[in-house]
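Just below is one structure, and these are the notes that go with it.
Every protein chain but one is kept in place in this view of the complex.
Labels A and B are assigned to the chains in the order they are written; within every chain, residues are numbered from 1.
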Amino acid sequence: MKLLVAVKQVAVLDEDFEIRADGRDVHADFLLRDLNEWDDYSLEEAMKIKEAGAAPVEVVVVCVGAAEADESLRKCLAKGADRAIRVWDEAIEGSDSIAVARLLAAVARREKPDMLFAGVQSSDHAFASTGIATAAFLDWPHAAVLTHLAYTAGGKSAVFRRELEGGELHEMQIECPAVLTIQLGINTPRYASLRSIKQAAAKPIEVLSLEDLNVAPGDVGERGSLSRVRRMYVPDKGRAEMIEGSVEEQAARLAQIIKELAGSAS
Amino acid sequence: MTRDPTAVTRVLFEDFAPAAIAVFYVIAFAAVTVFCFGVYVEVRKYRRGSAADVDGRLLARLQAMIGTVLSHRTIAHRDRAAGAAHRLIFYGFVLLFLGTATITLDYDILGPLFGVHFWQGAFYLWFSLVLDVAGVLLTGGLLYMMYRRGWLKPPKLDYARPDRQPGDPDYDRSGYRREDWAFLWTLLLIVATGYLLEAARLVWLEATPEVSAYRWWSPAGAALAAGLRAAGMSAASGAALRTGLWWFHGLLALLFIAVTPFTKVKHILTAAGSLMLRDPLAAQRLPRVPEQQQRAGAQYITDFSWKQLLSLDACTKCGRCHEVCPARAVGAPLSPRDVILSLREFANRTLESATLPAQAELDVHGKGPGQVAMETLWSCRTCMACVEVCPVAIEHVPVIVQMRRQLVEAGQMDPQLKKTLQTIHKTGNSFGEGRRKRATWTKALPFAVKDARKDPVDVLWFVGDYASFDPRNQRVTQGLAWLLQEAGVDFGILYEGESNAGNDVRRVGEEGLYEVLATSNIESLSAASFKTIVTTDPHSYNTIRNEYPDFGGRYEIEHYTTLLLRLLQEGRLRIAHPLGLRVTFHDPCHLGRFNKGYDAPREILRLLGCELIEMGRCRANSFCCGAGGGRIWMPDPVGLDRPAHNRMREAAAIPGLQVYVVSCPKDLTMFEDALKATGNEGRFVVRELIELVREARGQQQAEGAAGVAA
Partner (left out) sequence: MSGILVIAEHRRDEVRPVTLELVGAAQSARRVPEERVAVAVLGAEPERSVPSVSVAGVDEVLTVKLAAGEFDPDAYEAAVRALIEARKPSLVLLPHSIDSFGYAAAVAAKSNHGFATDVFRFGYQDGALVATRGGYGQKVSIEMDFPAREVVILTLRAGVFKPPGARASPSVTSFAAPPARARVVSRSFIEVSAADDVDMTTAEFILAIGRGVGEQANVERFRELAEAVGAVLGCSRPIADAGWLPKSRQIGQSGKTASACKLYLAMGISGAIQHLAGMKHVSTIVAVNADAGASIFTVAKYGIVGDIFEIADALHSHFAS
């Protein structure tokens, strides 16, 4: 049994960041890297299935990213993933989530897992597309925003609940193998101690190129994407009227606002 | 001496049939054999532990231990009555034991082998007197201990444990209580029968001149004999009584020896062993994880070193650690005593049989009998009050931290703690702020603070997380910058080159993250050029001073209190006017108890013209604010009291108190909060020592904090 978990190393903006000269992205110096928060949950879900099953289950993590993504993959290995795969080629630069999905689908064809998990979205750009696009390329059944999953490795179907607007849950059943995107809160992700991360450095990370995956350069990068970044800029944000003064003064003004408005409300 | 000295002695086995003597020796050897077997079992148990890191110098250790034991310094520490009573017991017992050994030496060794007898004449008479007095001392000590247990009933001796519920198999401690009383009564009985035996013999041998002439050299025995005679005892009944008592006393004593390694009596040996192996920096400098070790922490009982297993057996359940523990005091499920006793019970159950049980049965984590629960381990503040007060040098804190290491590996910790550790890994600080923001506090100053990464400085100021990021503490940090600037000190900071020093990360048990932090800071420090380091954070002070050398960073570091004191004494900082405030000083754990830094802050307060009223729990006995051991990163259980509130109530009892003085950023945070929570806001204020210095110099702190002496 094999579970494939797609993870992303996201970028967080550092203080006082600057936009790059070409205006299409933030200057690399101001990008801090970390594992996508959603992927903690999707990996944990895979680990739970692995640990619950009687038969051995291999958990493989895959990431499309440059060498710095190894750090996030190490974290996944430290948490118990058996193998890690990283896909990179210069031509991949500038890919949108659909182009990335094309690569993930190629990895899935190569690995032949029983299920593919991804996060609902990434904490940096939140496209919320990669997982489902991968399913499209594989033509696999798919579902998004799972907050509950009942599945045994190798099973023919799974029952899950997706979380709707307003908090309502929709229970559905899906044929497997399938692609599922996992939502925050579905489980409690385990902690990877620094020691285990250090020990995970011994586990190898397989690096695949476009050739290894039989993907043409034209299918990735800008040419392989369904959108293109024209311009990135810092928007003028609306600003609240700040109430200044001592705590007493601020609270007094706040009380005044409440009495004015809530009086008519309640 | 008018008589032949060789006749002035006690004839051993007088009037015993040879067969009886033989029986006695057989029993004696049997008792000693049982004793040896018991010792063998215990030693085998200890050897099942892992390697211990004890530095050589065994002779020096032995000498120190003998000195400690003879002076009873650690037993009298903060409990004078127990110290005095135990001295009586100790010296009484030692003298009586040496007395028996002397007789054996004369009668069984020197006599038969070399024909030498010394136990006679004047020596014998003084011997008799000393031993009679020894018996009285021993009796006095024992009677006091009985009174203490039976009438005074101090709470620390009731063995109530906060880490178990009624109904748990190891909740009931009456077995221990029975053992305690049995120990006292057995010794008392041995002494009493010894005197009676002596008296009976004197009655029996009244007619023998060599005996009756010198009987008052055994005053207690002689007095008792007089009483027996007055009661009408004849020489013949004396003889009979003596014979009976002889066997009773002898067998009881031999039994006592035989059961020593199986009972509380073994503390005689194990306490000495534990004291001899003590690490004076046990809690201040935690042990590294050996490279080749499979597990980071202690999961199985055999993961503890033989030294630790030995010290578990040294515990006499005195309850002092239980009494001083801040977690226990607020109702948390932790008593350091019960951690030690649980592990001891576990070790006894699993490691004393001929074969070692399967590894799975050696797991010390959990809620079963003898196991230690997660909640217990996470309650610890690593304040080392337990280690400091333990009379037999048990080192509770490293035991707890080693078990925490295992919990961290397994990810079994509070979610907020998990998050904080991940945050520290990502940003190098516990606040989740960007690294570049570390020195934002400097922007409020009208002068530039040197960047020690670029320019050489005399004093490198290691600021610390809370002092850098917490708004209340930033005012203090800026205050110190002013003082250093005005005193003309050439100082600088590391800016983004500084990360969390790692003291609390290590005490949480995340050794891997600690290594990352320590390595990073040492790298920054190595690249900078400075003479000494000063820090406002006692936690950073402790780890840089005591633990960084293990990682290749050896620096001369002081806490700001000694630096400020020097500046004041040298006149580089002058006081404008004495404050004349009534204050109390809270010794921060990591500065005071950990590193003995009690005096500099007090001297500063004196120079500032403050009237210092000490709290009951001060200096080495200071009561932790509760933030240590990573607890500041964990939420407090709902409904429980908090150490800082407990401490605040202690301070509030000081009449006319105006300022509660702290010198640690975490203390400042905890006590500002506690001041409000305990309803003491408006009655007195919490101030950092630096703020008082500035006030005495006539300077206002930033952000309009009003002066206290208004």
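Just so it is clear, a residue touches a chain if its C-beta (ideal position, glycine included) is under 8 Å from a C-beta of that chain, and two chains touch if they have at least 3 such contacts.
The structure presented is a predicted model; accordingly, all values stated were derived computationally and were not measured.
Displayed chains that the missing chain touches over the full complex: A, B (touch as defined at the top).
Among A:A67, A:L164 or A:A216, the one in contact with the hidden chain is A:L164. Only one residue in the set A:A11, A:V64, A:L149 or A:A192 touches the chain that does not appear here, and it is A:A11. Against the chain not displayed here, chain A makes contact via residues 11-13, 17, 19, 26, 96-98, 101-102, 120, 123-133, 135-137, 141-145, 159, 161-175, 178, 181, 184-185, 226-235, 237-243, 247-248, 250-252, 254-255, 257-258, 261-262, 264-266. Touching residues on chain B toward the chain that is not drawn are 415-416, 471, 635-636, 638, 676.
Rule of thumb we're sticking to: only the chains that are shown with their structure count from here on.
One finds 50 Å separating the Cα centroids of chain A and chain B.
By the touch rule above, chain B contacts chain A in their complex via residues 289, 296, 408-409, 411, 413, 415, 418, 421-422, 425-426, 434, 436-437, 510-513, 515-516. For chain A in complex with chain B, the touching residues are 14-16, 32, 34, 188, 190-198.
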